[in-house]
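Below is the structure I would like to discuss, written out as structure tokens.
The excerpt is restricted to a subset of chains, each kept in its original location.
Per-chain numbering from 1; labels A and B assigned in written order.
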């Protein structure tokens, strides 16, 4: 153990850039502020590494919170090679792409009254039911154009959806030819819409077939890195994808509000992932505990500032 | 607002039963201890209601922590009508059913050393790699017997697996003819095994088709109740299943370590679910915050004691 690198007290300057703040947090270096600064170093290294396949995992309700644009801008900027998302984030992305909006609300209210007013609540964000009517029209139209014979992959279905949208995560991914994986797609409004459609139609979407393309990407990767927003299916699906290959992830950054002591994967440390071989023994990896509506924009703004230099 | 029901200071008696302790927590009535007691009241009501369809959602890493037996015993006891699980819990259930064991380990160790010794870590539980070799043999054999033509549902695949096992969650469910839904099945070792199999074979498992049977159950339900262990896909999939029906859940108990202020579904309050109509306006619902390795056995032991009277 050594005591060689002193904590520098943070000096704030009015008008300082986000990158300057994150660098100051790095010189302080403690707790989650320090972890965030290390995350910026790792994410910068991962984005600069031309030989690394860059995964982005997107859990939580990030799009309703206004974090979707950061994801689509990362895709447009060429910083994402593979996206793995929950169905919910994609549902809300489609809703925003169709011109519907989420609204500033409050977490302290009567949910029964909200129900009467046909407003759905996501913590302190409100979403009127109207949005789901537009969503239904859109989804039913998309489903109706699908070929009834050969089974689709989930990523294939999402690419079709993305091709019909002008903006947002799915639109950017389709435009950039970036695969979007969503293993639990049935667990979302997309799933419910599919059920509606299947009352009178038949289309088959294969639950497993995306593994082929994904594993192929993993086998071909010289190096691999992952930015994990939240845990859940995206985190596990990304980390397990390298399990079958001879190597693991070389870079990993996790932004999560979960905790390790509950035993769940969402809060599991990235060190734990080393025991499984999902992450290499000498991978650069860090977890930042906190709300991703703070840590995700901080991290990305700081790294984009560095890349812009 | 009224002050009519006083907090009774908890009186502990050596040798008291779990049910007596939970009742004492109910008379105290505060914070998560009080919530746990209310959860027992609600879960007891839900299990006594012959007209209610009882859902069980299983997220987290419950089987490696020794909580799987509680689930299979609940199924055997006729207390579960629909099970929704993560792929991970089913993977570890299969592993235990095949005679492999999880082991007491520690969270404070070198994961690189564990990797060298071929031990996988789940917080403070160790699982030797051997288990996955047995798991692979078993899964490849199961897959090889599947019909190559018509697409399977995920629940159908899980029922096939369960039929080949003697004990555990899947075995109990298959024996009891209880459907097990696992929308994100690709996001688990089962998914990786399927990828292996698909290198030389072709079977189609439909990502969406389980919605049919599930929604049909929901439409037929006079009343519905849900016990949600953790959040993730199982929680959302269960709660959204009632969305298409004219009614919502009448009973809901959530045991979670997540928090609402992060906006994610896993930590969302059950009140929030009322705004969506997933839970009825007058549903009996409570969330108990804490580690389910404590709250789940406490809750079930207390309710079984009451039912046994």
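Couple of notes before you dig in:
One rule holds for everything that comes next: a residue touches a chain if its C-beta (ideal position, glycine included) is under 8 Å from a C-beta of that chain, and two chains touch if they have at least 3 such contacts.
These numbers were taken from a predicted model, which means no experiment stands behind them.
Identical protein chains form the entire complex, numbering 4 copies in the structure file, with 2 of these shown.
Here, only the chains that are shown with their structure count from here on.
When chain A is fitted to chain B on its Cα atoms, the angle of the rotation, on a 0 to 180 scale and to the nearest 5, is 180 degrees. For this pair, chain A with chain B, the centres built from the Cα atoms lie 25 Å apart.
Of all the residues in chain B, the ones that touch chain A in their complex are 59-61, 64-65, 88, 107, 111-112, 114-115, 119-125, 151, 154, 183-189, 191-192, 194-196, 198, 204-212, 215, 230, 232-233, 236-237, 240, 243-244, 257-268, 271-277, 281, 291-293.
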